[in-house]
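So, chain A:
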Amino acid sequence: MPIEVNGKVLETDEEGYLADITQWEPGVAEVMSKEDDLTLTAEHWELINFLREYYEEYQIAPAVRVLTKAVGKTMGKDKGNSKYLYSLFPYGPGKQACRYAGLPKPTGCV
Partner candidate 1 sequence: MSMLHLVNKSPYERNSLDTCVGYVKEGDTLLLIEDGVYAAMSSGKASAKLSGLDVAVLGPDLAARGISEERLIDGVAVVDYAGFVDLAAAKDKVQSWL
Partner candidate 2 sequence: MSETKKFMYVNRKAPYGTIYAWEALEVVLIGAAFEQDVSLAFVDDGVYQLIEDQDTSGLEMKNFSPTYSALGDYDVKKIYVEKESLEERGLSIDDLQHLTWEDEDEDYAEKDSIQVVTRAEMADLFAESEVMFNF
């Protein structure tokens, strides 16, 4: 189902992931989070930006286990654990945060 962001209509796949990652802008995350009744805080953005940087470097969306480990290494152990990540993204830090970040569904997520 396509989403509308700042007057532009963007295609998504059947699970709501952006069809074309290059079309991403912060408004995408705003629109998607509003649909989920979630208000994005600085902590959410920190993770969204982290995922975008991870994708830029490795060309994949990381699996949750890998994401947790990588977050722990760069942002500290208090954030690199599933309790913290799920508290931010209750639908799953991999799936939900990747969707907001414009990434494909994480590789290794079934």
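A word on the picks: all candidates are chains of the complex that A comes from, given by their letters.
Observations, loosely collected:
Note that a residue touches a chain if its C-beta (ideal position, glycine included) is under 8 Å from a C-beta of that chain, and two chains touch if they have at least 3 such contacts; residues count from 1.
Bear in mind the structure is a predicted one, so any value in this text is a computation, not a measurement.
Note on this complex: chain A touches candidate 2; the remaining options among 1 or 2 do not touch it here.
Listed in rising order, the residues of chain A touching candidate 2 in the complex are 57-60, 62-63, 65-66, 69-70, 73, 107-110.
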